[in-house]
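Here the complex is missing a single protein chain, while all its other protein chains stay put.
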Amino acid sequence: MNTFGRLFSCTTFGESHGPALGVVVDGCPPGIPLTEDLIQPYMERRRPGRDSTMSPRAEPDHVEILSGVFEGRTTGMPIAILIPSVAQRSGDYDSLRSVFRPGHADYTYHLKYGHRDHRGGGRSSGRETAARVAAGAVAFQCLFNQGISIRSRILEIHGNSNPDQFEEEILVAKERGDSVGGIIELFAEGCPTGLGDPVFGKLDAAIAGAMMGIGSIKGVEIGEGFAAARMSGSEHNDPMQKSGFATNHAGGILGGISNGDPIVIRCAVKPTPSISLPQQTINSEGEEVEISIRGRHDPCIVPRVLVVAECMLALVLIDAVLMQKRFTGF
Amino acid sequence: MNTFGRLFSCTTFGESHGPALGVVVDGCPPGIPLTEDLIQPYMERRRPGRDSTMSPRAEPDHVEILSGVFEGRTTGMPIAILIPSVAQRSGDYDSLRSVFRPGHADYTYHLKYGHRDHRGGGRSSGRETAARVAAGAVAFQCLFNQGISIRSRILEIHGNSNPDQFEEEILVAKERGDSVGGIIELFAEGCPTGLGDPVFGKLDAAIAGAMMGIGSIKGVEIGEGFAAARMSGSEHNDPMQKSGFATNHAGGILGGISNGDPIVIRCAVKPTPSISLPQQTINSEGEEVEISIRGRHDPCIVPRVLVVAECMLALVLIDAVLMQKRFTGF
Amino acid sequence: MNTFGRLFSCTTFGESHGPALGVVVDGCPPGIPLTEDLIQPYMERRRPGRDSTMSPRAEPDHVEILSGVFEGRTTGMPIAILIPSVAQRSGDYDSLRSVFRPGHADYTYHLKYGHRDHRGGGRSSGRETAARVAAGAVAFQCLFNQGISIRSRILEIHGNSNPDQFEEEILVAKERGDSVGGIIELFAEGCPTGLGDPVFGKLDAAIAGAMMGIGSIKGVEIGEGFAAARMSGSEHNDPMQKSGFATNHAGGILGGISNGDPIVIRCAVKPTPSISLPQQTINSEGEEVEISIRGRHDPCIVPRVLVVAECMLALVLIDAVLMQKRFTGF
Partner (left out) sequence: MNTFGRLFSCTTFGESHGPALGVVVDGCPPGIPLTEDLIQPYMERRRPGRDSTMSPRAEPDHVEILSGVFEGRTTGMPIAILIPSVAQRSGDYDSLRSVFRPGHADYTYHLKYGHRDHRGGGRSSGRETAARVAAGAVAFQCLFNQGISIRSRILEIHGNSNPDQFEEEILVAKERGDSVGGIIELFAEGCPTGLGDPVFGKLDAAIAGAMMGIGSIKGVEIGEGFAAARMSGSEHNDPMQKSGFATNHAGGILGGISNGDPIVIRCAVKPTPSISLPQQTINSEGEEVEISIRGRHDPCIVPRVLVVAECMLALVLIDAVLMQKRFTGF
């Protein structure tokens, strides 16, 4: 449940306000260059407090490699990466111990587990994604080795697709104690043909599951996605030429298997549920209460989700690469 | 790769023009009523040739239960269900042995496997979903036992959201040798709170992977989905009252765990890639050729996808139900 | 639960007296020669009724390949193999519907599942191994491709290690309505170094689990096995020379990974539990009853277990071979 991947797997652990977050990456090929310095830039891209649109929380998220690396290169053994937490103001959350924040997992965790670490959302906090980014950074090193790269961009913030107005959209929402969402787009380039497997092992199925497993993501599409539903077959099918596909409506995947074209994915990111505007909710006694969530929250998580989504995609792709090699030499 | 599910799993097999398709369902609880007659209505909903918008192919798809059922009830042992194929005109496909049909998996399968059964798309054919429906029918029997039901509907055909015009949209496309796609919506009702697990075991992640694993589906969204990206937090968060959630923007899932409200999913279905209009492609020699796909194809797969999507959702939910019970009595 | 293997997996189904047994083999590399004729000789080695030491039951066990093979070679798609049952005398078992046979799984299945197919032991019957042998035959074709071979022999029957007296030991037991067990030994030759993974993925751990998963096997040892417990380190360690290991006390596996030497395994096979001598037991009402099991049972299963154990070993090895290839080209 906390493990992702079949051959290249990562198991994350840690709660928002616990002593540390971390991840164990298993199945990494040996001989790949890896140091804390190679991981840290990915952590930095996810870090809050980098500009005025983000929570001012201080989360340095320095990583420590505990195993699986010897003299700067991976050994094929499990790679444990620790992200110690800095002292946190748990006190901020005492008032929320028994109140269910709307849009958060407080209610469902309470009913499912009974006993939970409520501080900052505990395990359901977005802070958990720090561990995914550390794992993704390892995956990226392996993908580079195979000539595969990933990039991403913001397409929309709060329905506005003008990049010059993204910051303003976020600051306006922040100003009134509210939050906004947006749409992101990812590209994987350099993928060989043949990644993915038929039926339930489709590459797009794995990607969709990986993306929707990011807490704030509520929609995923590949290639034309929802627009494909409004096209005719003669428009949507990608003609083939000697030089390759003439178009890429399919988004780089045919029948669940990569076709050599760039893989194109878009995800819908919901507005952050933590807002300071008053909201109606109930507490663990079932009583109706009003809450206004104070604290240093992100009015828009979209800019910080980019690297998380890239890392999940990297984890899907390196797993598919390792799977693809299993028939070598038959 | 051909197995879906952790505790309630199904393994499908079979190619479009082989002697039979089938599925082995493993992990079904014992004592559930099951006969061929209880499965057949689901097969019927998927069957082509039922009206003028569908392929006129004759695929009776009669199921035979080979194991796991004794005296009309399941025994907890693996349930093998066979769907023998009727004689098929494989000859129709001889001309396509070495030509890659645009929008199909011919090209990627050829590159990945080298040796493939090209007839009717072989394993990548939509016919494979017959086996999923048989498995889903077993899942449905188990869900009924737990008070969970699933239904679905068509929201759009070719961008048109007027149900009275769905048939016309399809027939117009068929008339000109083209195809169209659409959008479907699914609802799961009666789900208890607590289905799904944190982080990588999120119920919405499993649903997204399951839906995107259906060949024709290119986009998936939960609750407000892509619309959530355009909402503010104060609009999107579902307020809680003593009587439950005031709204269901979340689509029945919070933090990856069902919250007791109906689960709401929408999927984008691409236009069928088999069209009789001429298309540009290449053959296995790399030569450019033009093809026009003859045969009895569906001009729109949307009506037939409904039951397949319902069955995939049923498989996800029964698996989550079994997972949820693992902590019973601690 | 009815699936074995990670990358090369098989899922078996079927009960002793049901319409058919079968298996779905998933993950087989494409291009491997496979026909019914290549599988049948393995079925023949497992078949009862071949000499006076075996049950005279007629189980022709003809296999039918339903999928995954095209024009005599595998396609990489799941290979379904059906083994239709011939008409059986279910009536023989009516008297055993509610009586628990000592040494059989009747009692534990009854308590675990409530509703069970009691005829001939249902799913717990040794007949289930026919499906494993069919899967193993596919694995063998893949191993041949990689230069790996497996053979086995009987070391002991009823404590007697003289091969000339094996048949007599069995016939004496049969004569008095009793049964006997024995010890078998397996060898895998031609394995490359590097099969298996550290810690929980050890090759010997996988072998031990596979062997102990055969119903009649109660003990497994690798290399010197239990004799190693009585040796000193200076005797047990295998010295290394330029030409290789001087001895093979380790049985071809060091640290869970194959070392290039033959892999050597021994298994203890218990006496068949079905005997005609009177036995004390209880029925499903909890009443004490005496039973004498009539029917055509094997007085010793050891000769028929050989091919089953070889096939399980083949399944473990081909899975390890595919796993080993995942790091190719890094």
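Read from first to last, the chains carry the letters A, B and C; within each, the first residue is number 1.
Here, contacts are C-beta pairs under 8 Å (C-beta built on N, C-alpha and C of every residue); 3 or more make two chains touch, one makes a residue touch a chain.
Everything quoted here is computed from the prediction, not taken from an experiment.
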From A:R123, A:R230 or A:R266, residue that would touch the chain that is not displayed: A:R123
Hidden-chain contact residue, picked from the options C:G147, C:G209 or C:G329: C:G209
From C:D26, C:E59, C:E224 or C:D319, residue that would touch the chain that is not displayed: C:E224
Absent chain, residues of chain A that touch it: 1-3, 9, 11-15, 18-22, 24, 26-27, 30-31, 64, 66-68, 70-71, 73-80, 82, 112-117, 122-123
Interface with the undisplayed chain - residues on chain C: 1-4, 12, 100, 102-105, 107-109, 111-112, 123-124, 128, 156, 158-159, 173, 178-183, 193-194, 197-202, 204-213, 215, 218-242, 246, 250-251, 254-259, 268-275, 277, 279-282, 286-288, 324
Those residues of chain B which, in the complete complex, touch the missing chain: 6-7, 27, 29-32, 76-77, 142, 145-146, 198, 322-323, 325-330
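Everything that follows uses one rule, which is that only the chains that are shown with their structure count from here on.
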Chain A on chain C, rotation in degrees - Cα superposition, rounded to nearest 5: 180
Averaged-CA centre spacing for the pair chain B and chain A, given as whole angstrom: 26
Gap in Å, rounded to a whole number, between the CA centres of chain C and chain A: 44
Chain B-chain C separation of Cα centroids, rounded to whole Å: 36
Junction residues of chain C, two or more chains touched: 27, 30-31, 76-77
